[in-house]
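Removed from the display is one protein chain of the complex; every other protein chain stays in position.
Read from first to last, the chains carry the letters A and B; within each, the first residue is number 1.
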Amino acid sequence: MNELHVDGLTKSYGSEEPVLRGLELTVPPGALAAVLGPSGCGKTTFLRIVAGFLHADAGTVRLGDRILGGPGVHLPPERRRIGIVPQEGALFPHLSVARNVAFGLTGVERTERRRRTEEMLDLVGLAGYGDRMPHELSGGQQQRIALARALAPRPQLVLLDEPFNALDSALRAGVRSDVRAALRATGATAVLVTHDQQEALSTADLVAVVRDGRVAQCDTPQDLYRRPANPWIADFVGDAVLLPGTVDGDGTALTALGPVPLATPPNGLRAGTVVLRPEQLRLIDAGSEGVVRGTVTDVCYYGHDAMVTVAVEGHDTPVGIRVAGPLPVCRGDEAGVRVVGEAGLHP
Amino acid sequence: MAALFALLPLGYLAVRALERGPGFAWDVVAEERTLALLGRSLGLTVVVVAACLVLGVSLAWLTARTALPGARVWSILATLPLAVPSYVAAFAWLSAEPDLAGFAGAALALTLVSFPYVHLPVAAVLRGIDPAQEEAARSLGHGPLRTFAKVTLPQLRPAAAGGALLVALYVLSDFGAVSLMRYDTFTRAIHTSYRASFDRTPAAALSVVLVVMTIALVAAEARTRGRAGHARTGTGTARPAVPAALGRWRPLAVLWCGAVTAVAVAFPLGTLGYWLAVGSSATWDLGGLTETAWVTFGIAAAGAGLTTVLALPVGVIATRHRGRGTRLLEQAAYAGHALPGITVALALVFFAVRYAYPLYQQLPLLVGAYAVLFLPVAVAATRAAVLQAPPVLEDVARSLGRRPWQVLREITVPLAAPGVAAGAALTFVVCMKELPATLLLRPTGMDTLATRLWTETGAGSFAAAAPYAAALILLAAVPSYLLGRHRT
């Protein structure tokens, strides 16, 4: 019922290059979708069109069975029943927390309004903060109030515009899961706009990668990570090792790291780019037989794992290898590299 | 619609200036003397604007952001000079020091009555600035002075430039001070044309030159303003600022405020007292004074109310939707302020007699005249204030089911309220002292403090005039006082 369906969205500002070029996206009811893209890809324009602040040049925006915008139709923002959570919360500084939350509850009886306000404050874990003024709250609290404010009028869709950007990383994870829980609890369909791939993968049910004004791929986080549609997406979503390779019989590609089994048949492709994830590479003893050798150029230690960069013969750029557990090497060491699992092949 | 209203005088000028063909109008304008007068007007404008910026910004910072003793009283006092009619200030200075006549005297008198145009909006913005930015600058190793110059001043630029523009337009349109100080300016040429030859055509042609100058000034101001977006980019919602300690500068700061208010407020009031003491024409008609004050208060409040209501959409549009059309609209709104009051008044006579005869010489038309004359005062204040309200808040309100006008009422106006209210207070004060348009458009028999003052001084009864002038200045304290009260 609250399915968001965006079709053929096109937008350009003045005579400049179009920002959106036929963007398509469907978000099923109750799902939290992330629109992920580098800055300048058009994701903010997309959000403002869906919210009704901008007119698209072409294309339609449908929510459930209502057409919000399309040829000859433009529902003003106030009639779309779409809640927005902007960057940095953007609470009304002249209104108390409770009045911020109750702002969208017009035409609601006073006791019901108070009940709903309290319910929302409770939902975001800030019960009892109603009388505070926004400037008396921390950044994370302001962000959660902004969500409560957006959810209070029971919107059919919630748009979150990089809402965790301004929070420090320690707070971010907590607020992120709170927001997800609150959205789940209300069953609202939601779209999160972000440039942070980790945030998108960890928060959303569905991630749409936008590049140059189009959706390049829309999948579940796992499918997106494991089966990126092209090398650019692979590189943008998580770390990737991209190697040129030639097909050697069905199911195997020859690369600088040796023969790699392919996840899907090459479909007649003779050569292309082989995509691997750093965790598919293993460091082994350089003296082992038949191993691809290289030199360790850098080591980044993260605690739970580490990223070791190795320059191998026959490939210009060093490859990244994710190593869990104790570190067996340091910079300058000779190391051997082995591939585990299957890889994707792209033209 | 507000702009259309403001454009009435321009329409009138076009009709009158071209009455005898563009050739005649051009001959009037192209005269060598016209150019010389233009130069004199501009010279005076530059000096007064510079002086007003120094006075206005320094007082605004001291009263709004420092632990100045009695900051609130100073901030109210700093508004009062605006209520001193320029001719009263000029007269006071002349009677104290006749040698002041000329450029110096005109510049002095005009600076002292118009610096609140800068002071009020700048003080309003200073109260709204997020102190986090200044703190950030301090933490980056900038001293307080550098912080003020590098972080605070740039944010004051829209408000200060807006104020400076008003001062410039005021100076251009002023007749009272320059005529008493015998400093010949462009406006005097316009008045002379009415008085000496009873000829409206050259006056209108000269007024068109003023309009052109206004447009140039407004454009220049828009350029100074640059691409100033909303003031805050920091995280979350701003905290109110903690007043800066003055330390050993404290006596000096007090002295500065004291000196400015002494020459701008106490001196003219003192002169009025002197008139009362030495003159024999003093008649204490307290009933008449009270009634006149009451009428003045009501009509100035109505003028301020209407002007503010008209200015709000113009100010909002001017900040939120930049474009050629809106810039034109804004420039149009400023036209009224640069024209001599007599020209605007005659324009309204022209239109009212033809198209709104029942309103002619009735209160609504007079209130409308105030709106035309002082729209820029309110627009400048509104614009500066709206600029500080982040537009994203308006988007959020829309998404929560508010229509555009509801957003204006519930979000934009409350957020901009301190600035808008300051604009309303300014407008109130200048409406009170307005004379030329009031004389021509008031209902027959109605008197304001300004017209009484004019009548009494015209008859040479300075002692009888003094109470009206004093009432004018004291009444101006009312809105400033109200504005100041809720800020503490």
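As a convention for this text, a residue touches a chain if its C-beta (ideal position, glycine included) is under 8 Å from a C-beta of that chain, and two chains touch if they have at least 3 such contacts.
Convention: contacts and distances are computed from a predicted model.
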Revision key, fill the gap. Record lookup, UniProt, unshown chain, options "Acetyl-CoA--acetoacetyl-CoA transferase subunit alpha", "Iron-utilization periplasmic protein", "4Fe-4S binding protein" or "CheY-like chemotaxis protein" -> protein name "Iron-utilization periplasmic protein"
Practice item. Looking beyond the chains shown, say which of B:38, B:55, B:68 or B:94 touches the absent one. Key: B:94
Check your understanding: Among B:122, B:318, B:424 or B:473, which residue is in contact with the omitted chain in the full complex?
Key -> B:424
Study note, to complete from the structure: The one residue from B:268, B:303, B:336 or B:467 touching the chain left out of view is B:303
**Study point:** Which of B:151, B:413, B:450 or B:473 contacts the chain that the document leaves out
**Key:** B:413
Exercise for review: Mind listing the subunit B residues that contact the chain we can't see here?
Suggested key: 33, 91, 94, 101, 179-180, 182, 184, 192, 194-200, 240, 280-281, 291, 294-295, 297-299, 301-306, 308-309, 342, 345-346, 349-350, 353-354, 357-358, 360-363, 367, 413-414, 417-418, 420-421, 424, 436, 439-440, 443-446, 451, 455-456, 458-461, 479, 482, 486
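By definition in this document, only the chains that are shown with their structure count from here on.
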Revision key, fill the gap. Distance between the CA centroids of subunit A and subunit B (whole Å) is 52
Review point. If you look only at subunit A, which of its residues touch subunit B in the complex?
Key: 51-53, 76-84, 86-94, 103-104, 106, 133-135, 137-139, 142, 146, 149-150, 153, 159, 166
Point to revise | Complex contacts: residues of subunit B adjacent to subunit A | key: 235-240, 390, 392-393, 395-404, 406, 410-411, 414-415, 417
